[in-house]
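Here's a slice of the assembly, chains where they normally sit.
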Amino acid sequence: HLDKYMQEKLFVLQLVVWGLRGVTRVILANNPLSGALILAALCWASPWQALLGTLGVLASTLTAVIMGQDSAEVSGGLHGFNGMLVSLLMGVFSSAGDWYWWLLLPACLGSATCVFLSSGLSPVLERWDLPVAVFPFNIIIVLYLLCTGPDNPYFPHHPATPPGLLEPNGTELIAVEVMLGIPLGVGQIFACGALWPSLLILGAVLLYSPLLAAHALLGSAVGTLVGLSMAVRHDYLYSGLSGFNGALGCMAVGGLFFTFSWRTHLFAIASAFLSAYADIALSNLLGTVGLPACSWASTLTATLMLLLTGSLAAYRIPIGRVMAP
Amino acid sequence: HLDKYMQEKLFVLQLVVWGLRGVTRVILANNPLSGALILAALCWASPWQALLGTLGVLASTLTAVIMGQDSAEVSGGLHGFNGMLVSLLMGVFSSAGDWYWWLLLPACLGSATCVFLSSGLSPVLERWDLPVAVFPFNIIIVLYLLCTGPDNPYFPHHPATPPGLLEPNGTELIAVEVMLGIPLGVGQIFACGALWPSLLILGAVLLYSPLLAAHALLGSAVGTLVGLSMAVRHDYLYSGLSGFNGALGCMAVGGLFFTFSWRTHLFAIASAFLSAYADIALSNLLGTVGLPACSWASTLTATLMLLLTGSLAAYRIPIGRVMAP
C-alpha cells in the first residue's frame, strides 16, 4: 500500500517537474526553478491566467503520457509548452471576463490537441532536423479563434486589430512608454502585459542563462525599432506586442540553436529584424479577419535560420543535443 | 477486325470498372458494385449531377491513361475520384441552373487537371508514406471558384456563407431535422442533400464494409454534436454540412488506414472531433471571401493522424497494402 502511495506521489512530483520544465520551454529555457518563478510572475499579473496556464501544461503533458509519446520528450517538458500557450491565449482573447469557468473546457481540449499536432508534425520536420517549436500552438489558437468568432454565444472573444491602422490625429508618441515596451516584450511571450511580472520573467531567464536574457532584451529592442520604422499603432509599441516576436527570433539564434560567436550574434540581430518585420506583415494580414499573428513570424524565421546553408550552418548544434544545458 | 472491336469493347468495359471504383474511392471504399449503387443514388437525387459526376470520373481517368500514369493506380480508380468531386462541386455551386451545358467544359478541364496535381503531389507525400487523398480536388475547386467569382458572366456561382453567422432571433432548433442531418452528412460527401439517396449511399458503403459504414454514421453524429457546441447556423446542421467532414475523418482512421481495435476506435472519434472543429474554423475563414472549406479539414486531419507517432502508429497499415479488401 505504502509502496503504491509512494509511487503515485512520485508520479505527481514528476509531473510537476515536467510541467515546470514545459513552462520554461515557452521562453526557450529548460529549468524547473525558472518555471516556478515564471508561474509566480503570471500569478502576480493575473491568478486566472496562471490557473489557465497551469491547466494547459498539465492537460497536454498528461495527454502525451496517455498517448504513449516518447518518455524522454515528455519528461523534458516538450509536450507542455504548446498547451500552456494555447490556454493562456484563450484566456487573453476571451471577452467573457476572468473566472469564466466554461473556458476551462476548450482550454483543456485545445491543449490536448497540441500533442496530436506535435506528434504529427515532428516526423515531417525531422527530415531537416528541425524542431516542432510552437507551430502546434499557433495552429490551434488560430483554429480556436476562427471557430468561435467575436459573437459566439458560448466563447466570445476580442478580435485582434492590425498594427498598421492609422492613429487618430494629434497623438504624440511617448518615449518613456516606448522604452517600457522593451521589457514588456519579454513578458508578452507569456501574454503578460504588466511591467513587474515581465521583469520577473526576465529574471527567470537570467537565472537559466544570462546570454539568453541579453538576447531577449536585445531582440525586443530591435522589434520596437522595427515597429517605429513602420509607424505602427502606438498601442502596439507600448504593450510590448511589437517586441516579443523579435525577442523570440533573437533568442532562438543567439542563445539556443547555435554556438555563440560574433557571427552568430550578427545573425541573431538579423533574425530579430526579420521576425519583427514578418510579424507586422502577418498581423496586418490576419488582422483583416480579426485574427492575431501570435508567434508565427518568429517561429517561421527561426525555422528558416536553422535551414540556412553557408557560414551560419557551421555553428549549428544538432537538435538532439540542443537542450543539454 | 473482330479482334480489334473486342479489344476496344474490352477497354470501354475496363474503363467503366475503373470509373466505378473511382466513384467509391470518394467515400474511402473500393468496389465497382458499390460504385454503381452510389451513381444510382446520385441519379435519383439529380440526373444532372450524376451526369457531371460520371463525366468527371471519365475525364480524369482518361487523362491519367493518356499521361502515362501508373496502370495499377489507374485501374484501382485512384485517378477518378478527385475529378468526380470537382465536377460534382462545380455543379452544386453553379448558379446558372441545371442543364447549363457550358459547365461541361470547366468540369472536364478541372477533372483533367486533378491528374496533374495527384501526380505532382504524390512524390512529395510519399516521403512520409502518405496518400494524396482529396488534396487535388480541394485545391482545384477552390481555384475554380476563385477564378470565376459570383458575378462571372460565363460561370457564375453561389458564394458560400460561413457557418458562424448569427441566426436571426426567435428561430428554434428542430431536433428531428438535426437528427436527419446525421445520415445527410454521409450523402454530403457526394454533395448530395436529399435523404433517401443519402441512405442509399450509406447502403453502398455497408455493402463494402459494415465497419466503414458504422464509422461514417458515428463521425457524422460527432460532427453534428460539434456544430451544436459551436452554435453554427441551423441550416448548416440540417443539411448535413456539419457532419460530412467528421464522417470522413472518422472513416479514414477507424476503417481504412489502421487495423481495428478499441484504441483505433478512440482515435477515430478524436479524429472526427478534430475534423469537425477544423471544418468550422476553415469554413469561417474561407467564408469571409465566399469560399467553401470543402473537405480540407478532414483531409488535413487524416493526414495528421497518419503522421502520429506513439501508440496509434503501431496499428498503421502501410499505404501500399491499405486498399486490399
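For clarity, chains are labelled A and B in written order, and residue numbers in each chain start from 1.
Assume a contact is a pair of C-beta atoms (placed from the backbone, for glycine too) under 8 Å apart; a residue touches a chain by one contact, two chains touch by 3 or more.
Given the structure is predicted, the values throughout are model-derived calculations rather than measurements.
> With 2 copies in place, how many does the full complex contain?
My count of identical chains over the entire file-defined complex is 3.
Here is the rule we go by: only the chains that are shown with their structure count from here on.
> Nearest 5 degrees, what's the C-alpha rotation angle taking chain A to chain B?
120
> Please report how many Å separate the Cα centroid of chain A from that of chain B, as a whole number.
Centre-to-centre distance between chain A and chain B: 37 Å.
> With touch defined as at the start, can you tell me which chain B residues reach chain A in the complex?
Result: residues 127-128, 164, 166, 229-231, 270, 274, 277-278, 280-282, 284-285, 288, 303-305, 307-312 of chain B touch chain A.
> Spell out the residues on chain A that touch chain B in their complex, using ranges where they run on.
Touching chain B from chain A are residues 67-70, 113, 116-117, 119-124, 127, 142-144, 146-149, 151-154, 289.
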